[in-house]
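One protein chain is absent from this view; the other protein chains keep their places.
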Amino acid sequence: MPQTFAPRHAGTLATSVLILGAAVVLPQTLGLFTLLQLTVYAVMAILALSLSITWGLGGVLCFGQAAFFGLGGYTYAVAVTNFGESTLPILLAVLVQALVALCLGWFMFMGRLSDLYVGVVTLCTSLILFNFANSTSDPWYRIGSAALNGFNGMPAIRGINIPFLPGALLSPVQSFVLTMLALLAVYLLCKTIAGSSWGRVVAATRQNPLRAELMGYDTARVKLGIFVIGSAVAGFAGCLFVNWNGFVSPDVFGLSMSAQIMIWMIVGGRETFVGPIVGAFALQALVSRLGVGSEINANVVLGGLLMIFVVLVPRGILPTVRDGLLSLGRKWGPGKTREVN
Amino acid sequence: MTDTNTTTKARGSTGLSRRRFTSLLLASGVSAPAILRASGARATDSVKMAALLDLSGGLDIYGRPMLMAMEMAVEEINATGGLNGKPLELITYDTQSNMQLYAQYAQQAALQDQVDLVHGGITSSSREVIRPILNRYNTLYLYSTQYEGGVCDRNTFCTGTTPAMTSKSPIPYTIDMWGPKFYSIGADYNAPRIMSDWSRTFGEQAGGEQVANDFFPLNVTEFGALITKIQQARPDFVCSALIGAAHLGFYRQWAAAGMLSEIPIFSFTFGSGNEHMMLPPEESEGIITPCSYFQEIDSALNRDWVSRYHARYGDDAPYQNNVSIGGYEGTWLWATAVRNAGTAEREAVIEAMEAGTSWTGPGGTLTMNAANHHSSRDIFFGRCTGGAWEPFHTWENQQPSDTDGRCDLIANPGQNVQFGAE
Amino acid sequence: MLNTENLVVRFGGVFALGGVDFAMTKGEVHCLVGPNGAGKSTFFKVVTGQIAPTSGRVSLGGSDITGEGSAQIVRRGIGIKMQTPQLFDDMTVEDTIWLGAYRGRGKAHARRRTAELLDELRLGEVARAEVGKLAHGLRQRVEIASVLAGDPELILLDEPAAGMSDADVDFLAALILRLRGQHSFLVVEHDMRFIRMIADRVTVFHNGKIFLEGRSDAVLSDQGVKDIYLGKGKAHA
Partner (left out) sequence: MDLVLILTLQGVVAIATILLFSIGLAIIFGMMRVINLAHGEFMMIGAYGAVKSHEAGLNLWVAMLVVAPLVAALFGLVVERVLIRHLYGRLIDTLLATWGLSLFTVGVVTMIFGNTTSGVPTPLGTLRIGDYGLGQYNLVIVGVTLLVLALVALVLKRTSAGVLARATMQNPEMIAALGYNPRRIYAATFAIGSGLAGLAGGLLAPLTGVIPAMGVAFVAKAFITVISGGAAVILGTGTAAAIYGVISQSVTYVSTSVIGEASLFLAAIILLRLLPNGFAGRFFKGGV
């Protein structure tokens, strides 16, 4: 059976072609409204992938992925309000999060905190940010010309423009294409990391940190590296989210935000990269469907799904379906079985 | 929760053919959203109003009664001949107290369902999410709840109370009644901060003094330290803009500390979340609130309305407060403008509104102010007595002076900002 | 090459090691024996950087390594195999060995070394099998291969023969004897047959101290050593 996350080039190629195809074809065939919805789903898929890097690939249990997503959004919002141009703010959204993760990760991993404590610290971090962001309604809290505006959030934030052409704001359709391309890029980044030599070291650290140490690998540093990359991607997703929404409020730091990301990942399948993408799209669509003329509370559905999947389908939809197909294939197809003793 | 047998229609997967049509249209010119409003895409058999309200999640205590109020207005409008011969159709979206869904549904209402009016948004955050989207896709927006004031946007009409209305006369009145020294507390966000600022401004004009000004995040439930601080400061009254379920803790702990009978409370917000019904009388007795509507207002129009409301939704229908009744008032004010204009077309309705559309309902008369797109209205002073409101004073025709003077949409139709406090 | 001076480890009030002076020279195969609770496992954990000693010094080739973490110690040229196999269950045999060889030496070296070791430990057939699906003896062999992959000067093995079949034990003994020229070995072991096959020198631990140290045949035939093992039996009776 193939090792999880190992690059299977055919699958990677198929997924890439699918995403790219969607970016090119859908604007020609779908309505603006559907495109706008797909844009935000794709943003969330990028966010799901960021946790895939941190948790799925790196085994770092981050309960506060929303912290980096939200900070990315705020960084972009503050920077673009001040600069009036989006190129540098996008870079900042990524870099600042990498830096924040570096500091936080240094503190956690060099202190050799166990998984559970990493979970607590990241959770605390997002709660602190949530509380802090909520308490900035005093006009005193402003960075340059951007007021943070507390609980109400920052409204009317400039979208992304063509690099260095402040006048050329992206249209919603162009934003859709950009977001899909970003999703493709992040997906390929994940695949590249997983397939690289360092990616193998990361996988080794996740599976058995003691053995990795005994091979001479500095597991703290490996975890730190993967944490920084995952957080930077989450920051990038935050910036794309603000581009879509034109708005950012402390909600982005909320517990339910972090919970959502984990639910997408678990339902889709945390051992793969396509799984979280599928999970993000499917569950987002489900939640927005529930809001139109339904009496069922979205929390009941999300919470129920999470419990069912953790207990009954712990690997998530995609790996389960894939393995099911593979075993069917072994049973009926010409492929030879391989049992090892 | 509500079962409606009228034109109210929850939006499922209908409208497919129109979506296809839109797709075709888009295939030709995708990057210009304005094209979407081309008249061919517009269904002409009914006038459509979208309700974007939190019907689940933390804010549904506001959203659900507000939807009932809207439904009542829609039913009455249809019963009186609809809008210029067409029925008014209400399309409901449950935003689930989730800002992302506000954006998604605003896009859906404007682009896919192509409504004539989007009515809703409860918090200021939700309004600020919706407003730019509806501006971009040229869909008229009506915001009908109490809020912090200052929105200046030609595409948006606000019919709720703003802080200046509830402070300008009520604060001096209270100072006369109880004394000059007041301690301000509030939820930590814009609206309560602005309320606090106005209370200082108008309080000082009346010779009062705001001795402190403390704000609390919405999830704070423990107020022991605050109560001690207030006891130290010994003000003549407490001026509260606390909001939400967690903050009920303050009133409970205040009463438990024996303070309710010692230092009286003036509140901008008590009652907007039906606090008077959630707390037992011994914890709320004597709290006073200036606000645009109480179910207890003693007028023929209101008595009639309340009885119709209960006839429609039953005896245990939720209390309609100044927030939720906005759904009724706002819908009617807009419908009046549509009738005056003879069409639901956006430009015509804006012009009709700016011509000073006025409508009288259970909470008195609302008149649209042309320059700032806010309505002036009556303010009632209520005292919490035995878990119900006892209106004891009325100020008529209070002006939205938060926004007035700074915002002139007649002179500058392109103006689109939200002014902060002064 | 590996020395300890007056090594003391105390848990609460209990001395697990009570002043151990140990030395081994380059190129030898050195076995640690002793009844359960004698302190050999604690000694192994201190030397491999898993616990810090209460006092005393550990040095490798003259440099002090006291208190360094496992990864640092490994980087100094020590290979470690713990008692329970520490492996990556979802990885292939090939990748596991590759990881051992890759650190600090690059991909080309790792590829070459992996091929050599797959051959040398006769793991070629299972190269692409997942480690988690292998039988115990094979897993032990994979772990030893991954340790060898780092080309350590000194290899520390904690009960490598435990749970192995006789054939596996013979294979391992032959391997150690074959590698003796290139690596030194420090082996904690119970299996006397195995020790007799491989050991140059033997150190006996008893009550947290070194009881006897010397050439393999001399130590194993010592009456005092036999008494310790018997005495242990008595104490538990």
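When the chains are written out, they are named A, B and C in that same order, and each has its own residue count from 1.
Keep this in mind: a residue touches a chain if its C-beta (ideal position, glycine included) is under 8 Å from a C-beta of that chain, and two chains touch if they have at least 3 such contacts.
A quick note: this is a predicted structure, and the numbers were derived from the prediction, not measured.
Chemist: By the document's own contact criterion, which visible chains does the hidden chain reach in the full complex?
Modeler: The undisplayed chain, in the complete complex, is in contact with A, B.
Chemist: Which residue among B:221, B:394 or B:412 touches the omitted chain?
Modeler: Within the whole complex, the residue contacting the unshown chain is B:221.
Chemist: Looking at the full complex, which residue from A:13, A:116, A:168 or A:285 touches the chain that isn't shown here?
Modeler: Considering the complete complex, A:116 is the one touching the chain left out.
Chemist: Which listed residue, A:125, A:207, A:249 or A:272, touches the chain dropped from view?
Modeler: A:125
Chemist: Any idea which of A:57, A:190, A:266 or A:280 touches the chain not displayed?
Modeler: Candidates A:57, A:190, A:266 or A:280; residue touching the omitted chain: A:266.
Chemist: In the whole complex, what residues of subunit B lie against the chain that is missing from view?
Modeler: Contact residues on subunit B toward the absent chain are 56-61, 64, 188, 214-217, 219-222, 224-229, 231-232, 234, 245-246, 248-249, 252-253, 255-259, 273-275, 278-280, 282-283, 318.
Chemist: Can you list, in ascending order, the subunit A residues touching the missing chain?
Modeler: Counting only subunit A, the missing chain is touched by 61, 107-108, 111-117, 119-121, 123-125, 127-128, 131-132, 134-135, 255-256, 259, 262-263, 266, 295, 297-308, 310-311, 314.
Just so it is clear, only the chains that are shown with their structure count from here on.
Chemist: Quick one: label the inter-chain contact graph as line, ring, star, complete or other.
Modeler: line
Chemist: Which chain, with its centre taken as the mean C-alpha position, is closest to the global C-alpha centre?
Modeler: The most central chain, going by mean C-alpha position, is A.
Chemist: Centre to centre, using CA atoms, which chain is the farthest one from subunit B?
Modeler: C
Chemist: For which pair of chains is the number of C-beta contacts greatest?
Modeler: Top-ranked chain pair by contact count is A-B.
Chemist: Take the average of all CA coordinates in subunit A, do the same for subunit B, and state the distance between these two points in whole angstrom.
Modeler: One centre to the other, that is 36 Å.
Chemist: Would you kindly tell me how far, in whole Å, the mean C-alpha position of subunit C lies from that of subunit B?
Modeler: 75
Chemist: If a residue has to touch 2 or more other chains to count, which residues of subunit C qualify?
Modeler: Not one residue in subunit C touches at least two other chains.
Chemist: Quick check on the complex: what are the subunit B residues that touch subunit A?
Modeler: It comes out as residues 1, 9-12, 19, 22-23, 26-27, 30-33, 36, 56, 92-96, 98-101, 103-105, 107-108, 111-112, 123-125, 128-129, 131-133, 187-190, 193, 215, 217-218, 418, 420.
Chemist: Using the touch definition up top, name the residues of subunit A that touch subunit B in the complex.
Modeler: That would be residues 27-34, 36-37, 40, 131, 134-135, 137-139, 149-153, 155-156, 171-174, 244-247, 249, 251, 287-288, 290-295, 297-299 of subunit A.
Chemist: Hey, which residues of subunit A end up touching subunit C in the complex?
Modeler: Touching subunit C: residues 1, 3-4, 197, 200-201, 203-204, 207-208, 210-219, 338, 340-341 of subunit A.
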